[in-house]
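Excluded from the complex is one protein chain; the other protein chains are retained at their positions.
Let's look at subunit A:
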Amino acid sequence: MSTQNYLLEAHHISKSYTSAVIALKDVRFQLQGGEIHALLGENGAGKSTLIKVLTGVEERDTGLITLEGKEIYPKTPQEGQKIGISSVYQEVNLCPNLSVAENIYIGREPRKKGRIDWKTIYVNARILLEKFDLDIDVTKDLDQYSVAIQQMIAIARACDIRAKVLILDEPTSSLSTNEVNKLFEIMRRLKKDGMGIIFVTHFIDQVYEITDRITVLRNGEYVGTYETANLPKVELVGKMIGKDYAQLNRTMVSYEEEYNSGDTFLELKEVSGLGTIKNLDLSIRQGEVLGLSGLLGSGRSEIARIIFGIDSLEKGTIEIKGKKIFLKNTLAAIKNGIAFCPENRKTEGIVGDLSIRDNIILALQAKQGLFKSISKREASRIADEYIEKLEIKTPSKDQKIKNLSGGNQQKVILARWLATDPNLLMLDEPTRGIDIGTKAEILKIVIDLAKQGMGVIFISSEIDEMLRCCGRMVILRDMRKVMELKGREISQAAIMHHIAGGDKDE
């Protein structure tokens, strides 16, 4: 197409937090005035970091950002706002102790004779919220309203700032359909006025409803920018999770009947979590690997959190070996033979300054209780056993775990849970940030464990991996189970078809 004058341009943006964590690598992004531009990608793709760099929350390491052709370098959100970039964040970022009206106008209060003109603030706030069909008492404190209303107020604030660029980071996750429609109406109006809007969401349907173009990021890298109308949903999902459409039809069957013969170990019946999954039926047998697939926010990690007793049930029951059971905390789950390697290895998994040995025995010690201590000799024996079994590459079991590579850290976490001899092992993104060789080893360990009779729940955004080890797959979308695939039904094309929205797909 023709050369275009972009409203906001970012080129060669890189940002790393430590030398090991590179959040953005040479990313570019171009936003036109009067367009709604979706920024998409899976967890860890770099969306949030890009937004933080654009708004001045974080400083970029390298690269160039221009607004209307002039280079900008916002260092604080304050500067970002001043030059015309306004944003709404995923979590409500307002002050609960201030009134609704003040939350909209704080920092840019209308003044009369040098003092804040409260009357005008209240009147203006009422008029503004009317546009959103929100009829509320603007003089009341913000925290007297629901999160959805708070989110609408945050959006109203950002829209009213008369910015050139409006960034909406997952603004719709707490809104009802009606409220979403209202928001879209306003976004269209702002677009008509020439504002450029960046829209981050994990609801694919919303992307197709409202956006003009899409930019996809993956693993901190730029994948591409596309016209929304010309990009089928399945292809979009493929770009987000890193598979070409051509590869989709090639099915991979790794399913072996024999995995699937054990008794049911755990069963969820019509389980709903507070604000998470809805009405879920799920069962897991001994000796099978069950894959949970879906985009970020689809409910895949939330299921594991509920089973492990981290999040509480709103309704429904959990049964273990046919007996109804109440998991009030994680220790109860551990004692019932459940193990969970969480998604975030660094913050929820390893204890960096402890040795490998101490990291391995942590869960076992918790299971046994604090007073039945594990002797040093016993601990060393267990550590040696798993270092050998899982081929953990380390000079010694006394090495601090933070000095190991990501893959070996993951193996230590795995060893920690295997030491408790669980019946059910849940792995959330066990291979993220791990080199291909170690990845294959971990997958092999998972399959071997299942063969020995352990039930495994495997959560990953890499469908490839799931195809290789899962005998059964549950597909989730918007906190609901949308499909269950078994054996030969499992194929990349089928999975992506259901992730993208099933038969509604055009």
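Going forward, a residue touches a chain if its C-beta (ideal position, glycine included) is under 8 Å from a C-beta of that chain, and two chains touch if they have at least 3 such contacts; residues count from 1.
Note that contacts and distances are computed from a predicted model.
**Student:** When you check the chain that is not on display against UniProt, which of "NADH-quinone oxidoreductase subunit N", "Cellulase", "Serine/threonine protein kinase PrkT" or "Simple sugar transport system permease protein" does it turn out to be?
**Tutor:** Hidden chain identified via UniProt as "Simple sugar transport system permease protein".
**Student:** Would you indicate which residue among A:S14, A:N93, A:Q206 or A:Q399 is in contact with the undisplayed chain?
**Tutor:** A:N93
**Student:** For the full complex, which residue in A:G69, A:G107, A:G322 or A:P395 touches the chain that was left out?
**Tutor:** A:G107
**Student:** Have a look at A:D26, A:E59, A:D137 or A:D193 and name the one touching the chain we're not showing.
**Tutor:** A:D137
**Student:** May I ask which residue of A:P77, A:G316 or A:G352 touches the chain that does not appear here?
**Tutor:** Missing-chain contact among the listed residues: A:P77.
**Student:** Which residue numbers on subunit A touch the omitted chain?
**Tutor:** 57, 76-78, 80-82, 87, 89, 92-98, 102, 106-107, 109, 115-116, 133-137, 140-141, 143-146, 149, 157
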